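Quick one: this structure, given as structure tokens, is what I'll be asking you about.
All protein chains but one are shown in place.
And then subunit A:
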Amino acid sequence: MTEITLVEAVNLALMHEMERDPAMVILGQDIGVNGGVFRATVGLLEKFGSERVLDTPLAENMIAGTAVGMATQGLHPVAEIQFMGFIPPTIDQLISHASRMRNRTRGRLSCPMVLRAPYGGGIHAPEHHSESTEAMFAHIPGIRVVIPSSPTRAYGLLLAAIRDPDPVVFLEPKRVYRLMKQAVEDNGEALPLDTCFVLRPGSDITLVSWGAMLHETQQAAEQLAGEGIEAEVIDLATIKPIDMETILESVGRTGRCVIVQEAARTCSVSAEIAARLAEEGLMSLFAPIRRVTGFDTVMPMFRLEGHYMPGTERIIDAVRQTMEYA
């Protein structure tokens, strides 16, 4: 088994599924000859040809709409948007069509498409390249939003997303694209969607995060263990729909919860988790739920992004404050 990066795991999953499923096509800007700006689609054009690996004109809305049309005909399109900062034009297609095609035709037509995009800050990219707007998608009924945090999760969750009969927005934490390597077996085994993964068991506090922020969250958990605080770390993975059962069960044991996200705070995924814990888990809480998040500001250009993005220290501070409640 070779050790590969997250972006290589994305490539491996695409390669595997295109081999297995002749109905799968990929489309987007620069995904063919160039292999994608992050090289997620490298080698696919050579292997599957220009009938299945489609370099499109530059128009994100069109890429999403074309994928919707393809999907209604039983193709399995995987569309790439180069950066999440350019994803807003696709929202019309996702909210007005992809998410409701099955419902408005009572299942006569459906939309088994995947929209992939690298997201998040931390790579010193230009303006409009570092956004983390996953909550906008999480609000849409009828779709799934999936965010892997590591190479193994990227491989298994992307396979699941492509095989899912409904539309999936698959957001790849680009800060982690080449940050770490893991042994990934190309066995074609998908990981379950709509399910959290417990990355580290613990009894004192539950830390919930997703995507790139799990790395700071896990580092924080390591340091806290040195102080005698055992944190349970949960990788949310599918942020729509959220697996609250796993989170409620964990918080039921630990009585404390800190949610960590890179995105802006208001109306975010962390807000939803906190609300659900307040509604359904209040009696097991020993302390207020705390959130460590980006600010309700425009994602700053890269000189300030380090100040915007939650770091290990902010997470540890939040945990310590939470632990002060008896």
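By our rule, contacts are C-beta pairs under 8 Å (C-beta built on N, C-alpha and C of every residue); 3 or more make two chains touch, one makes a residue touch a chain; residues count from 1.
FYI, contacts and distances are computed from a predicted model.
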Listed names "Extracellular solute-binding protein", "Pyruvate dehydrogenase E1 component subunit alpha", "Carbohydrate ABC transporter membrane protein 2 (CUT1 family)" or "nitrite reductase (cytochrome; ammonia-forming)", matching UniProt entry of the absent chain: "Pyruvate dehydrogenase E1 component subunit alpha"
Omitted-chain contact residue, chosen from A:65, A:202 or A:255: A:65
From A:34, A:105 or A:266, residue that would touch the chain that is not displayed: A:105
Given A:2, A:34 or A:96, the one touching the chain that is not displayed: A:96
Interface residues of subunit A (partner: the chain not displayed): 25, 51, 54, 56-57, 59, 61-62, 64-75, 77, 92-93, 96-97, 101-110, 141-142, 164-166, 194, 241-245
